[in-house]
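Here the complex is missing a single protein chain, while all its other protein chains stay put.
And now, chain A:
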Amino acid sequence: MAKSDDGIHILQGLLVFGNVVIGMCGIALTAECIYFVSDPHGLYPLLEGTENKDIYAGAWIGIFVGFALFALSILGIIGVIKADRTLLLLYIILMLITYAFEMASCITAATHRDFLTPNFFLKQMLERYQKSGTGNNNGKSVDETWDNLMLQNKCCGVHGPSDWQEYTSAFRVKHNDADFPWPRNCCVMNAQGSPVNLDGCKLGVSGYYNSNGCYDAILGPMNAHAWGVAWFGFAILCWTFCVLLGTMFYWSRIDY
């Protein structure tokens, strides 16, 4: 019948369109996850060596899932146009596997973002910053990360300079309290990189020290990272769900 033929043609058209969108989203997901894994803000050392670097695992999975989605979408387009049952069955099975991986990536990124509390970073900072005797790359990167963070964002500690006063720390073991109530990088620096007024900075005179904490500067990029992987992956999965259901309906309606 002309009507059923048209119906099938429309379904084919929709499936091809759905697969084109999946392919493009796959490429976008790969690009986004590569951007996050490349760590443009230099915050990965803060998580390295803890149990909470799984938002990076989510991004790594996302790279491969995105590429797989692109490849499978091409397979799907070919299978739909040729109405080949074998190809479509292969497409459905591989898509399900990719679906499962993307689900894992999404859920990992979303749940592990919740572990990035201020206290988590505070404890890391107090225990690791300026910790002498480690000597390995791990310890040095944490120092550099915090130094850069405090210099570039003009902030101090996680909540503020009082973090260094309220708690003992590896920094306090290395530097005495009278000369260094907080690290030098909490001071306002001049163009040469030395404090504008060292005594003012030690006392906490406003204008000579950074009074705000670095938590916002850390959490902003990490939130963008985690939610970027989680929400975009979630959107792709919802779309893929519809396309897969349509493909299964199409598959069941074609003959050999």
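Methods note: a contact is a pair of C-beta atoms (placed from the backbone, for glycine too) under 8 Å apart; a residue touches a chain by one contact, two chains touch by 3 or more; residues count from 1.
Just so it is clear, contacts and distances are computed from a predicted model.
Participant: Among "ATP synthase subunit d, mitochondrial", "Auxin-responsive protein", "UPK3B protein" or "pyruvate dehydrogenase (acetyl-transferring)", find the name that the UniProt record gives to the complex chain excluded from display.
Facilitator: Result for the unshown chain: "UPK3B protein".
Participant: From the list A:Leu14, A:Ala71 or A:Ile92, pick the residue that touches the absent chain.
Facilitator: A:Ile92
Participant: Give the residue, chosen from A:Cys25, A:Ile63, A:Ile77 or A:Ala110, that touches the chain omitted from the document.
Facilitator: The missing chain is touched by A:Ala110.
Participant: Out of A:Pro181, A:Pro195 or A:Gly228, which residue would touch the omitted chain in the full complex?
Facilitator: Among A:Pro181, A:Pro195 or A:Gly228, only A:Pro181 touches the chain that is not shown.
Participant: For chain A, which residues reach the chain that was dropped from this view?
Facilitator: Interface with the chain not displayed, on the chain A side: 1-2, 4-5, 8, 81-83, 92-93, 96, 99-100, 103, 106-107, 110-111, 113-115, 117, 119-120, 122-123, 126-127, 160-162, 165-169, 172, 176-179, 181, 199, 202-205, 211, 230-231, 234, 237-238, 241, 244-245, 248, 251-256.
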